[in-house]
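What you see is the complex with one protein chain gone and the rest in place.
Presenting chain A:
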Amino acid sequence: MSSHGNSSTANDPRQPSAAKPFVQQSVAPQDLPVDYSGFIAVMFGVAGVMFRYKLCSWVAIIFCAQSLANMRNFETDLKQVSMAMMFAVMGLVTNYLGPRPPKTT
């Protein structure tokens, strides 16, 4: 196995003429792995708004953070993540500054 590491030109396996530059495979948006954490964030955000559960809104924010951290492609994923973030923040705002002030704060 180590013989191929020899620098003798006769054994040199390199072929510069055959070199091909790297072509990045573009993934269609449908094939992208499902953003589960973003989906869960939206679910919790909606639950937090509907049931006035503070914990739900905070958990939604946490899952939004996870979705942001796992964002691979900046342009395509940012829209979905920002959508989930809006829901979570809306839930939090509703819970804290809502028309019926919760007795806890």
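Before moving on, here are some points about what is shown:
Quick note on the criterion: contacts are C-beta pairs under 8 Å (C-beta built on N, C-alpha and C of every residue); 3 or more make two chains touch, one makes a residue touch a chain; residues count from 1.
Everything that follows uses one rule, which is that contacts and distances are computed from a predicted model.
The protein name that UniProt records for the chain not on display, among "holo-[acyl-carrier-protein] synthase", "Radial spoke head 3", "Coiled-coil domain-containing protein 47" or "Aladin", is "Coiled-coil domain-containing protein 47". Mapped onto chain A, the interface with the missing chain covers residues 1-2, 4-5, 7, 13-22, 24, 29-30, 37, 49, 51-55, 58-59, 61-63, 65-66, 69-72, 76, 79-80, 83, 86-87, 90, 93-94, 97-99, 101-105.
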